[in-house]
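Submitted below is the structure of interest, expressed as structure tokens.
A single protein chain has been omitted from the complex, and every remaining protein chain is retained in its original position.
Chains here go by letter, A, B and C, matching the order in which they are written, and residues are numbered from 1 within each.
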Amino acid sequence: MIITIKKDADEKNLESLIAWIKNQGLEVNISRGEFQTILGLIGDTHQIDVDLINGLNIVDKVTRISEPYKNANRKFHSEDKIVDINGVKIGGGHFQIIAGPCSVESADQICFIAEQVKKSGAKLLRGGAFKPRTSPYAFQGLRGEGLELLTEAKKQTGLPIVTEIMNASHLPLFENVDVIQVGARNMQNFELLKELGSLKKTILIKRGLANTLEELLMSAEYVMASGNEDVILCERGIRTFETATRNTLDISAVPMLKKMTHLPVIIDPSHAAGIASLVHPLSLAAAAAGADGLMIEVHNDPDNALCDGPQSIRPEEFEKVSADVQKILKIVGKHMD
Amino acid sequence: MIITIKKDADEKNLESLIAWIKNQGLEVNISRGEFQTILGLIGDTHQIDVDLINGLNIVDKVTRISEPYKNANRKFHSEDKIVDINGVKIGGGHFQIIAGPCSVESADQICFIAEQVKKSGAKLLRGGAFKPRTSPYAFQGLRGEGLELLTEAKKQTGLPIVTEIMNASHLPLFENVDVIQVGARNMQNFELLKELGSLKKTILIKRGLANTLEELLMSAEYVMASGNEDVILCERGIRTFETATRNTLDISAVPMLKKMTHLPVIIDPSHAAGIASLVHPLSLAAAAAGADGLMIEVHNDPDNALCDGPQSIRPEEFEKVSADVQKILKIVGKHMD
Amino acid sequence: MIITIKKDADEKNLESLIAWIKNQGLEVNISRGEFQTILGLIGDTHQIDVDLINGLNIVDKVTRISEPYKNANRKFHSEDKIVDINGVKIGGGHFQIIAGPCSVESADQICFIAEQVKKSGAKLLRGGAFKPRTSPYAFQGLRGEGLELLTEAKKQTGLPIVTEIMNASHLPLFENVDVIQVGARNMQNFELLKELGSLKKTILIKRGLANTLEELLMSAEYVMASGNEDVILCERGIRTFETATRNTLDISAVPMLKKMTHLPVIIDPSHAAGIASLVHPLSLAAAAAGADGLMIEVHNDPDNALCDGPQSIRPEEFEKVSADVQKILKIVGKHMD
Partner (left out) sequence: MIITIKKDADEKNLESLIAWIKNQGLEVNISRGEFQTILGLIGDTHQIDVDLINGLNIVDKVTRISEPYKNANRKFHSEDKIVDINGVKIGGGHFQIIAGPCSVESADQICFIAEQVKKSGAKLLRGGAFKPRTSPYAFQGLRGEGLELLTEAKKQTGLPIVTEIMNASHLPLFENVDVIQVGARNMQNFELLKELGSLKKTILIKRGLANTLEELLMSAEYVMASGNEDVILCERGIRTFETATRNTLDISAVPMLKKMTHLPVIIDPSHAAGIASLVHPLSLAAAAAGADGLMIEVHNDPDNALCDGPQSIRPEEFEKVSADVQKILKIVGKHMD
């Protein structure tokens, strides 16, 4: 961490800042130039509150050199994290597809789709029970009943289930859920993250629409600092000025995150573009870029889906995506198994 | 609402879509062109689920002509909404400054600042008890104890209090709070919005960092559709590519929102820029652009504030801001009273 | 095109607008609703000036349904455009890699790299002679001399050359250049585009950092409307809030552009991320997403490159990229030949 001191800083205040820093167990290297004095902090600075220092009158600016996250930092965990969900592994060469409908609608629907995607290679079943919708007038999901239907499908197919939580108070309903998803809009719902950190379940965190990769890792850090290291990161498109696609899939996030962290990184091509015909090319791109998995919306009847219809593909299209992705995986040295 | 039908659409499916639309109580105007057929829906379309129609196989795209919000829509409420908080009015010519520290730290601190800002014209006291922080290692606020200290300051000064809620489960602690703030990161925490809609308290909704004005109004719609019409909107900067300021204050949001909605609109210059020296010019700009109020961080000792120090101003600076803002208000026909 | 008329519009002005539209050879479908009247324009509207209509007092808003570009529109050109550069084909299943150094530095350097990339499969040589640099104090390229060195390398290797133009007045120097590149910062330099439209050379247009796909196609339209249909589009990253990578590669632009236009689409992974280690994964992702080619910076000695060093790869790394891309191409049914 580099602290640039103002030109006319009071010497006494500067000394007390230096003393405070040393008190935190850090060394300080001081460079005095004509226009500015610079303090270089040496040691583990991830718990230093940048805002606190920035607020001091004598400080011009604070520049981080090292990362503010530690549990999620590749530097301290050189080996890929492999998350194990009832025997289904993600990370470290293991690639998985999470597939299922946007919303759970009925026992028949969810079980039918579960069977279909399983046949094509998906090892995890997704389905929305609690649905975050921009409009209060739009369908909000079957909620508790949806979770029961998912559990039913899990029993029938053996696929572990992945579904989104919108509020920590719903946690008792999530007992049978294998992977709890934190949606993009809740990525910085810190109270929720802390509660999920105390669970023994895998947490899948989706990147917020306007959140940096560093912020995504800080949200993972919230869960991990609370004791739960089973975290999967999901890139699902960010908000930019472009309107041709619903969001802009940040494909570079995959190789960048793999440098920054040891956690598994997956891509959700369905939400990223919001267009069903883009799911195939973006899924192949994700696998080629080094992702550890995909999360894909599949619907038996997209024309009548209750929500997010435009971005869902049919089981027969999913079969093609899965087959082509597996061909790509061979080239990049990964496998679905 | 305009529905563009694909060139080669099945005629039967088209007819059943038209029948379904008429069933919703809408009229349909059909234009058949060489390259596409267009359906114009006439009537109240705000409850129509765009995604549902977009998902149909025969549909090329759906274009909204009218707004998806109704309770918050200026078209249906031509007169400015005046929110009354224990006698303090905002909107319809009434301009108010909400001021106070970023975080509540102690009884002395909050009471001292409350007295100071009251003297300079602030009619509402703000102070953070539950603090959303990007890092799990940063100070998270005094929480319940902070709310007690705020209540104490309210008793001493008579100023109604404004503070942020992070989780609906904390609501029992907010009994003495006059205005409940929904932070930018929770703007689309729809479960929370619904719960706040059932209260008889004013709700102040901050715009999310990557949310459009329409989405902000949809969040207001969540609260209003649940029965609570006392909503204040707050622009506090959006996330853009510019890094010189922490966020980019969208000043045009003020006159645009005044066209779109009858609800009061305020500006938070402290968070928008993240730089104390910008609070004065941005406050004046907000008043000049037609805002109904300001939310400003004031600290007796910014050099030692526990968080967000860089953006807080001192009581004596606040006095100058308040005085100059009042001069601007005369020009635009508003008043602090 | 849909024109929404204001509620209280003068009937006479409305009639004269309708007459004017019919004069343009279009049909008008009129829907009169309680809150607004809507005009649906049927026919070829791509030459209608939206701003002109938007400026009328009686008009509330104008919504485009069809695209404002025609020469570049897939709807009117269902078959892929195949651009032929001295026998090297791009588009319609033909995939090509354009490779070479950021800046041309010397005859030895450019000829050495040209031989290296040719050996690994590149069919076109790139090299910067005129360099757009943010700082006036940074190296600005060898300019005219650089073009001569490129011509030298072309003679030695037979590779057609691709290089950027910054000003139409430099055109006489570009006689031996096979593909003229319009840089991202010049994408809307309309005077330049018009001049390039009168040439018989292939024009490679890079997407501007803040330009939409529609605007990119409008710039192609400038060149094509002036008579030159040999246009290649290049996605090279857009500017967003994310700072971990220099720009955000919009991978979805590939399949979206393929739907919108028949022109070839290539990806520049070097500039998109600005990080050499990301060139391999992003190149594979581009090929997997359906791109028609790549533009890659290769340097024999990145540690001493005069500019853009961090994003250049070495010849041996390029060989690996090219080999792996060719494996991906088989899966998506394309070929480098």
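The working rule: a contact is a pair of C-beta atoms (placed from the backbone, for glycine too) under 8 Å apart; a residue touches a chain by one contact, two chains touch by 3 or more.
Since this is a predicted model, take the numbers as computed values, not measurements.
Chemist: Pick from B:L213, B:C234 or B:L263: which residue touches the chain that isn't shown?
Modeler: B:L213
Chemist: Just name the one of B:E164, B:D250, B:D292 or B:E317 that touches the chain not displayed here.
Modeler: Only one of B:E164, B:D250, B:D292 or B:E317 touches the chain omitted from view, namely B:D250.
Chemist: Which of these touches the unseen chain: B:I3, B:I38 or B:A273?
Modeler: Residue touching the chain left out of view: B:A273.
Chemist: Using the document's definition of touch, tell me which of B:A107, B:L199 or B:L284 contacts the absent chain.
Modeler: The single option touching the absent chain is B:L284.
Chemist: Please output the residues of subunit A touching the missing chain, sorted low to high.
Modeler: Touch with the absent chain occurs at residues 2, 4, 27, 29, 31, 33-36, 38, 40, 42-43, 61, 63, 65-66, 75, 239-241, 243.
Chemist: For review purposes, identify every residue of subunit C that touches the missing chain, sorted by number.
Modeler: Here the touching residues of subunit C are 46-47, 49, 51-52, 54-57, 68, 130, 132-140, 166-169, 185-186, 188-192, 194, 208-210, 215, 218, 221-222, 225-226, 239, 302-310, 312.
Chemist: What subunit B residues would touch the chain not displayed?
Modeler: Listed in rising order, the touching residues are 210, 212-214, 238, 240-245, 248-256, 259-260, 272-273, 275, 277-278, 281-282, 284-290, 324, 327-328, 331-332.
Quick note on the criterion: only the chains that are shown with their structure count from here on.
Chemist: Going by C-alpha centres, which chain would you call the most central?
Modeler: Centre-most chain by C-alpha means: A.
Chemist: So how far apart, in whole Å, are subunit A and subunit C when each is placed at the average of its C-alpha atoms?
Modeler: That gives a centre separation of 32 Å.
Chemist: Calculate how many whole Å lie between the centre of subunit A and the centre of subunit B, each centre taken as the average of the chain's C-alpha atoms.
Modeler: Subunit A and subunit B have C-alpha centres separated by 27 Å.
Chemist: With chain centres defined as C-alpha means, what is the inter-centre distance between subunit B and subunit C in Å?
Modeler: 39
Chemist: In subunit B, which residues are in touch with two or more of the other chains?
Modeler: 239
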